[in-house]
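Read the structure below first, then the notes.
Of the protein chains in this complex, all but one are displayed in their positions.
The chains carry the letters A and B, assigned in the order they are written, with residues numbered from 1 in each.
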Amino acid sequence: MSEAPLVSIENLTISLPGNNGGRLFPVRDVSLSIGAGEIVGLAGESGSGKTITALSLLGLLPPGGRMSGHIRFGGQDLLTLRPREMADVRGRDIAMVFQDPMTALHPMLSIEKQLTEHLRHHRGIDARAARTRAIELLELVRIPDAARALKRYPHQFSGGMRQRIAIAIALCCEPQLLIADEPTTALDVTVQAGILRLLQQLRGELGLSVLLITHDMGVMSALSDRVVIMYAGRVVETGTRTDVLQHPRHPYTHSLLGALPHEQGDDMLLQPMRGTPPSIGALPPGCPFHPRCDWAEGRCRDIEPGLRVVEADRGIACVVDPLVGVPA
Amino acid sequence: MTNAAPATANLHSPTGKLRSAWLQPLGLVGATLLLIMIIAALLAPWILPHEPNAQAFGRFLAPNATNWFGTDQLGRDIFSRVVHGARVSMPYALQLVVMAAVIGTIAGAIAGYFGGWIDGVIMRAADLVMAFPDIILAMAVVAALGPNLFNAVLAVVVVSWPIYARVVRSLILTLRDEPYVQSSRLLGASSGRALWKDIRPNVAGPVVVLAALEYGHAVLILSGLSFLGLGAQPPTAEWGSMVSEGAKYFDKWWMSAFPGLAILVVVLAANFLGDTLRDAFDPKSAKAFR
Partner (left out) sequence: MSLLEIRGLEVTYAGHAGTRVRAVAHADLDVEAGQIVALVGESGCGKSSLGKAAVGLIAPSAGSIRFGGEPLDPLKRGGRPKAQRKLQMVFQDPFSSLNPRRRIGDLIAEGGRVASEAGETPMSVGECLERVGLSAAFADRFPHQFSGGQRQRIAIARALAARPRCIVADEPISALDASAQAAVANLLVSIVRDLDMGLLFISHDLAIVRSIADVTSVMYLGKIVESGSSAAVWRDPLHPYTRSLIAAIPRPDGKGTLPRDLPGDVPDPAHPPAGCRFHPRCPSVMAVCREREPQREALQPLRTAACFVASTANPAHDRPVATNFVA
């Protein structure tokens, strides 16, 4: 990255109150960056910490949560902002789209109301200008017959349309970064394809950066420029989409790709991983993946590996690094 | 070791839910208060310095060293009467709540399980009862049966059972469609067996919570009926009737204030306890005890 990235998360650690008065660390020493106009995919299973990392960008931690590290955005460190200042950034410079389109929209307000309210709050423009902008936004997300759509209510739209509207609301103040947390998981696969295409178009037309959080490696592959894989609160692998998905170097990435249905000649294979992801309250010593790892050695139990840069724009968190040069 | 707890600048403890810190102590407070009153009520005959009905002191004495709560128009010690009042209101209210809960639960279970016209009849009966303000209906029942404490309890049971019936019925209807109930049916359990083995354990919790929340309400209505002269009759020391007597002598504030305070404390305590129990039983609540 020759130019400074748009967002740079450095050594982020998040702690939450645990059940017995102690603290849990669902995110430990996570660093990742997103460039302008770049789509970065953040992948991981449940318990990997991907969603809470995204929420930290918006300052939306659960009660009792604390963060340390730096989140550099627009010349500021977001972690030093006061709640009021953070509220300004949220929605205006960084916006988020959530998984469930059914609950993302207010069921009792018209689409026009939901779009313009946001605009008028952040930008203080008048009703007429807000309405014009609202129509623009609906057209941007390819909702047919935008002027009529403004008058309707969420329940009159399908899941895919609602998600598009949610994206329009997120974009109303022209944010630089859009965080999409599992934006298509609740949608049918044919509808999902449309939303993925839309996100790519928006990146092209608006220069929008996207942090795409997903557990679906196919979605990651279709849309991301770069990929960040998280496991049990740590980043375990980063790199370009092609590198990571075609030549995964971390054992977890390799096993995960193997556990997905993948074609091999005339067959479709499914190779399960053994074990389950650990819960944050009961992490194994050393590397959190070592109990499930086919290449684990003795030292894996002693050291929790940090992310190491192994090539240009490629990092893995593994002391054994057994997969150099092995294709997926 | 990269895992050491980092030095955190305590930024962003965002919108901490203070309630979650509050609510548990509140339950303890509620339970403790109730416990104190129950113990005092049980031990009353032995620990109290004076007889509740003994007209042993000067009339209308303000609270003093001998009569902590003062005396009433017949020279009786109000403190003893208030404590004895607990022996009336609290057990009767408990009895009432248990009877209403049992009747209501059975009615609701039958309505939910059988459906059809039985459901219709039971639910319409419940609607009928709930259409009236509870105290008015209770008054009507007591007036018909004759004003005494036993009939007052009966009247409040008549007025209270519908809420249990409604809650239990809707629980049963919801739980009937849960996959784990369907899976039992597929394994051969009849509707009745599924009701008993799978649904019943999941109904008990909410009913207990409801009963705890209703307890304070029961105390209140019972006291209200007594206040109106339709419940406990003189000379029984009962909070509601004591408040009523004290209302005739307004400047002697201690005659109404202390029994009224007793009612307040019990109702609040029951509510705190009920709230905490409800949170404890709610599987979705973060405050649920495990």
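Here is the rule we use: a residue touches a chain if its C-beta (ideal position, glycine included) is under 8 Å from a C-beta of that chain, and two chains touch if they have at least 3 such contacts.
Bear in mind that the values here come from a model prediction, so they are computed numbers and not experimental data.
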| item | value |
| --- | --- |
| Touching residue (missing chain; options A:T80, A:T103 or A:Q246) | A:Q246 |
| Contacting the left-out chain in the complete assembly, out of A:L16, A:A222 or A:I303 | A:A222 |
| Absent chain, residues of chain B that touch it | 178-193, 197-198, 201-202, 283, 290 |
| Absent chain, residues of chain A that touch it | 45-46, 158-161, 188-194, 196-197, 200, 215-224, 241-246, 255-257, 259-262, 266-274, 276-277, 328 |
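The criterion applied here is as follows: only the chains that are shown with their structure count from here on.
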| item | value |
| --- | --- |
| Centre distance in Å when chain A and chain B are each reduced to the mean of their C-alpha atoms | 49 |
